[in-house]
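Part of the complex only, each chain left as placed.
Going in written order, the chains are labelled A and B, and every chain counts its residues from 1.
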Amino acid sequence: MLITLTTDFGLKDPYQGAMKGAILSVNPEARVIDITHLVSPGDIIEGAFVLLESYGFFPDGTVHVAVVDPGVGGMRRPMLVETERFLFVGPDNGLFSLVLRNEKVKRVVQLTEEKYFRKEVSNTFHGRDVFGPVAAHLSLGVSPSAFGPEITDILEISLPKPSLEMGVITGEVIYIDSFGNIITNIDGGDALSFGVDAELELNGKGVEGLKRTYSEVTGGSALALISSSGFLEIAVNGGDAARLFNAQVGDKVLLRARG
Amino acid sequence: MLITLTTDFGLKDPYQGAMKGAILSVNPEARVIDITHLVSPGDIIEGAFVLLESYGFFPDGTVHVAVVDPGVGGMRRPMLVETERFLFVGPDNGLFSLVLRNEKVKRVVQLTEEKYFRKEVSNTFHGRDVFGPVAAHLSLGVSPSAFGPEITDILEISLPKPSLEMGVITGEVIYIDSFGNIITNIDGGDALSFGVDAELELNGKGVEGLKRTYSEVTGGSALALISSSGFLEIAVNGGDAARLFNAQVGDKVLLRARG
């Protein structure tokens, strides 16, 4: 049974290793797959986005554990979510809310049954002591309803929405990847409806037209295209667009049809 | 059979991949789990600490391989250690000495039987050529005694010990994690015996009282608590304590009961 991990634990510290140990101690046959442990510390929206762009490619029945949990040990509830295709385990702090908009939710359960936790539960490391063991028990076939009471009022966060005014879409940068590619919140299909010769503007610099691949422009040149995740993306062929555009998450992006 | 890896090989170079290949060439069914490959190069104490904080969460029978090995190819002996719960494989340079204080050691064996090594053994990469293959043979059920003669005089290193004088515990910083949390060598139980209103001092800055969770203080504020590993920890809710306290490994930490 597959269990994926998406956390901000980093790769240098003992935390992700300890969490894997806790999972394998419950189910030695579990197959644990890292999505990432390098979410920026405490950045729930970034974690939600990384999960959104990866979870759906896994086979049905996968248990997705995500832990970006600045409120660990406080009031936020530990939970699991059962959908038609997957199980999700982690804190009720919005981390799953982008994903769940795509999924048919069957039930949400607050994790209260301590027999499925590690014997000693620390106040600061629920990945190891609560979420990992719960995922392992789920992978062994324990019914989601065994872990606690159903709840309905889970926390939701949203990506910012682009606005359309006077024929101009105003969106913003929502993610910058390790290549320096700039992902915006503008839907790829909406962008295409402005025509392949639409014009973009980011931080005072323009990009003309929508391309299909990086190599349609000469090396070092900027281009706009639809990202592999379906959002409008600004990139540089063989280069770092975030550096060229001096772009940061939150910067405004304008899209208009050619004049 | 589970084999964990704790090394300073990094994640960019071919080294950890080659080591996994060497393991899987001996036992294609071995399940190799990364604890970390990002121990600071050659830092045996850091490696020993990371291992201490993670190894015990794995199921009984796990083979833990650790390679932080600045003396590779020199006089330090390659060894395996069999304890009641686990097998450990790596250099006899102190890397396992924090762990072994917690474990019931059954025997220590110097690795001399070359038939369990890779055919060609380099002078600089025993992770791939000695420790990995030995771990793989152990995971296949080869008896620990088959790998060489028993030895008893293995190298030990110690974490620095806190001192108690005039009602003040003087400890020090032993680890700083990727969140900037500061782990000290002061035992959590000892700290609690000073009362939950005990006072800490680190680099001229004070922290008042022991909390249970990060969220008991307002965002951006410092707090002290017992870490998930049982040591006294200094943290900042939603922030980076190492930066706030300008802390480095080795800095002194004072703990006193409220006056």
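Some points to look at:
Here is the rule we go by: a residue touches a chain if its C-beta (ideal position, glycine included) is under 8 Å from a C-beta of that chain, and two chains touch if they have at least 3 such contacts.
Here the structure is a predicted model, which is why all the values come from computation and not from measurement.
Taken over the full complex in this file rather than the chains on view, the one protein sequence occurs as 3 copies, with 2 of them shown.
Heads up, the rule we're going with is that only the chains that are shown with their structure count from here on.
Between chain A and chain B the centroid-to-centroid distance comes to 31 Å (mean Cα coordinates, whole Å). Chain B meets chain A in the complex at residues 2, 4, 6, 11, 33-39, 49-59, 62, 177-179, 212-216, 225-229, 233, 237-238.
Contact residues of chain A toward chain B in the complex are 8-15, 17-22, 24-25, 28, 32, 41-42, 70-75, 122-125, 128-129.
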